[in-house]
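So that we are looking at the same thing, I have put the structure below in structure tokens.
Every protein chain of the complex appears in place save one, which is left out.
By letter and in written order, the chains are A and B; residue numbering begins at 1 in each of them.
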Amino acid sequence: MRRAIGLLSLALSAVLATASMSHAQAPKEVVIGAIYPLSGNLAQIGIDSITAMRMAVELYNGKSDLNLPGMKKTTEGLPGLGGAKIRLIVVDHQGKPDVGQAEAERLITQEKVTALIGAVFSSVSATTSQVAERYGVPHMNGESSSPTLTERGFKWFFRTSPHDGHFTLAMFEFLKDFEKKKGVKLKTVGLMHEDTLFGADSGKVQEELAKKYGYEVVVNMAYRAKTTSLDAEVGKLKAAAPDVFLPTSYTSDAVLYIKTAKTLEYVPRMLIAQNAGWVDPQFVAEMNKDIEGHITRSPFALDLQAKKPLIRQVNELFKKQKDNPGGRDISEAPARALTAFTVLVDAINRARSTSPEEIRKALVATNVPADQLLMPWTGVRFDEKGQNSGVRAILQQIQKGAYATVWPFDLAAADVIYPLPGFKDKK
Amino acid sequence: MTAEVLVQGLVSGLLMGFVYALIAAGLSLIFGLMEIVNFAHGEFLMGAMFATFWAWALLKLDPLVSLPLTVLLLALFGLLVYHGLIRWILGAPMLAQIFATFGLAIFLRAAAQALWGADFRLVKGPLVDGRISLAGIFIGLPQLVASVGALCAFGLLYWFIRKTETGLALQATSQDRQAAMLMGIDTQRMFALGWAIGAACVGAAGALLAMFFYIFPDVGATFALLAYVAVALGGFGNVPATLLAGVIVGIVEVLGGLLIAPALKYAVVFSLYLVVVLWRPQGLLGRF
Partner (left out) sequence: MPPVARWPVVRWTGAGTLLLLLLAFPLVFTQPHPRHVVITIFLFAMLAQAWNLLAGYCGQISLGHAVFFGAGAYTSTLLGKYFDLSPWIGMVVGAVVAVAVSQLIGYPVFRLRGHYFAIATIAVGEIVNTLMINWDWAGGARGLFVPIKRPDSLANLQFHQSKQNYYYIALGLLLLAFWITRKVEVSRMGYYLRAIREDQDAAASLGIPVAAYKQRAMALSAALTALGGSFYAQYILFIDPDSVFPTALSILICLVAVLGGIGTLWGPLIGAAILIPLGEWTRIYFGGTGKAVDLLIYGALIMLVSVIQPGGIMALAQRGRRRTG
């Protein structure tokens, strides 16, 4: 009798086990949580990024022949998961680390997401990644620039994009390359950065590297973000007169800077910006000839579409998205979000499972070749800290109202304009 | 730090100060009348700037041309806010009044984003552009016109309050509500008028700012902060004093940035405020 019961329960558990196993083996959908800023100052970045990701979701859930990671297929859904479709849950962190933390937790525990992606703001990514680490859920990041994020020894945090260290390094490498190529000597640099996490990080790295590369920092100032006037700041710049000016500003402050510099007639010999405002396509459109000759580091270059048709294909699709009513070109923020997202989905697909540990292993094994990327990187391969080691920062210069890649010289589409034309010299 | 840089800073600060003063004037007027601090003042400014932008984008009207329109629009909006919200909280404790206008601020900011998105806008190619140079000092023409405009607005306001009957009634209500009522002045009408004029001032300031400043839903925040300080520095309820205070704020901002550090320039402004107000608790020229 006891043996019968024993056998029966064994059989029952076997049946149940196989039932649950087979259930787990073919999930109907893969849920991904996206935590982005959808209100406040940087809302447009968040909105554009989500638009790009939704576009990717549609492509993954259908058939596509775009050569993005894991996207080229003739079946619907993710082949590695039996055709499971992706469902994207989007939340707004409002720029607050504690909101980001709460949302990350809610997404994991209540919405049962398989992975997280976000959050643009380094301060918010700091807390969301802590949550992911705690629960053991893969967290992808495509835009946050603070180097600290991958210095914490986290196992579950992966970043595809370069961070401030890479970018600033690129700036100084460029300066050295440029001096050599043109036989010009640049001795002094001036730093100006806005006072949130983004600017503070950037300023710190720039100061360190400037010293390391032997440049004298004649002025290093932080300014209040969204300030009402930059008269004092530009005044100081004029007084210090650095050869190279390195600003770090979001779009609105960048606009104010240009206008103030124009009024006060401040033109450094060279200006290299830390992304943000300077790569906002609206900024370029609005400022036009006033920023002719400005250089910015950029993780993404739209003009490389001449060499890489994939970029043009993605851009055309992006312009047609219904959440992009103005038909704007894809800019670096959504391009980075898209890249991170596709790397994540590709890993989930390769993992053939929604188990966090399997996905993590797949992420660690990631090796996306350069031709599947919108970015000018050599590929996506994560080092032991979760940072993509295939990154490459490029520098672009505004020439005749459009971005032109000017460095690395082997990728360059145009020559560097130097020195910066004065305001009255611009047509 | 050469003398030239300092003088340049002074001039820039002075010009900006006039604009701050105009923004603060509306706030001061409203407070003087009914002791309510309008925490949505920054959003009024933002609304005025957006109105100017849309007049330019849709009707091709230059900010200077559409200025009277914006002023009128804001005045009507001020009336709307008074009748729709403020009237109901007149007798409430100060805190509830803060609550109400703060809720309005959140609402307006969100509405702006919902309607027009978070992107920034810029009026391109305004009538007034470029700069002039006086003895080596650069003066941006839009900033110059803005300050002149602000001064004119102040002049108008002053004339209205001191020389017209309605203005005198307004003053009377602000000085002693009970006595004014006894004299037959319709205080409710005065309050509504005060809001309309206060909003109109901000409307003018917004139109002038839109000539050279970028526009987006959060733009009013920092301006509002400086306006509160300017009002308190000059003395709550004393409109001419806000002109002086606004200018002081503008100059201290630039000089603080040049001489101390740009990162701390607002801290300098606020510290100055604290120092003044501790020496004279009612503000430089305040009443009580």
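Just so it is clear, a contact is a pair of C-beta atoms (placed from the backbone, for glycine too) under 8 Å apart; a residue touches a chain by one contact, two chains touch by 3 or more.
Note that the coordinates shown come from a computational prediction; the quantities given were computed from them, not determined experimentally.
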| item | value |
| --- | --- |
| Where the missing chain makes contact, among the chains that are shown | A, B |
| Hidden partner chain, touching residue among A:Glu29, A:Glu76 or A:Asp195 | A:Asp195 |
| Of A:Gly46, A:Gly190 or A:Pro356, the residue in touch with the unshown chain | A:Gly46 |
| Full-complex contact with the absent chain, from A:Lys28, A:Arg134, A:Lys187 or A:Lys400 | A:Arg134 |
| Omitted-chain contact residue, chosen from B:Val7, B:Leu59 or B:Ala96 | B:Ala96 |
| Contact footprint on chain B, counting only the chain that is left out | 31, 35, 37, 85, 88-89, 91-100, 102-111, 113-114, 118, 225, 228-229, 231-232, 236, 261, 263-264, 266-267, 270-271, 273-274, 277-278, 281-283 |
| Residues in chain A touching the chain absent from view | 38-39, 43, 46-47, 50, 89-92, 94, 96-99, 101-102, 105-106, 109-110, 123, 126-127, 130, 134, 146, 148, 152, 195-197, 199-201, 204, 222, 224 |
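Keep in mind that, in the parts below, only the chains that are shown with their structure count from here on.
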| item | value |
| --- | --- |
| Chain A and chain B, separation of their C-alpha mean positions in angstrom | 39 |
| Of all residues in chain B, those that touch chain A in their complex | 1-2, 5, 8-9, 12-13, 16, 20, 110, 113, 117-120, 122, 124, 131, 138-140, 143, 212-214, 216, 218-219, 221-223, 226, 250, 253-258, 261-263, 265-266 |
| Complex contacts: residues of chain A adjacent to chain B | 39-44, 47, 192, 195, 221-224, 226-229, 231-233, 235-236, 238-239, 251-252, 255-256, 259, 262-265, 282, 286 |
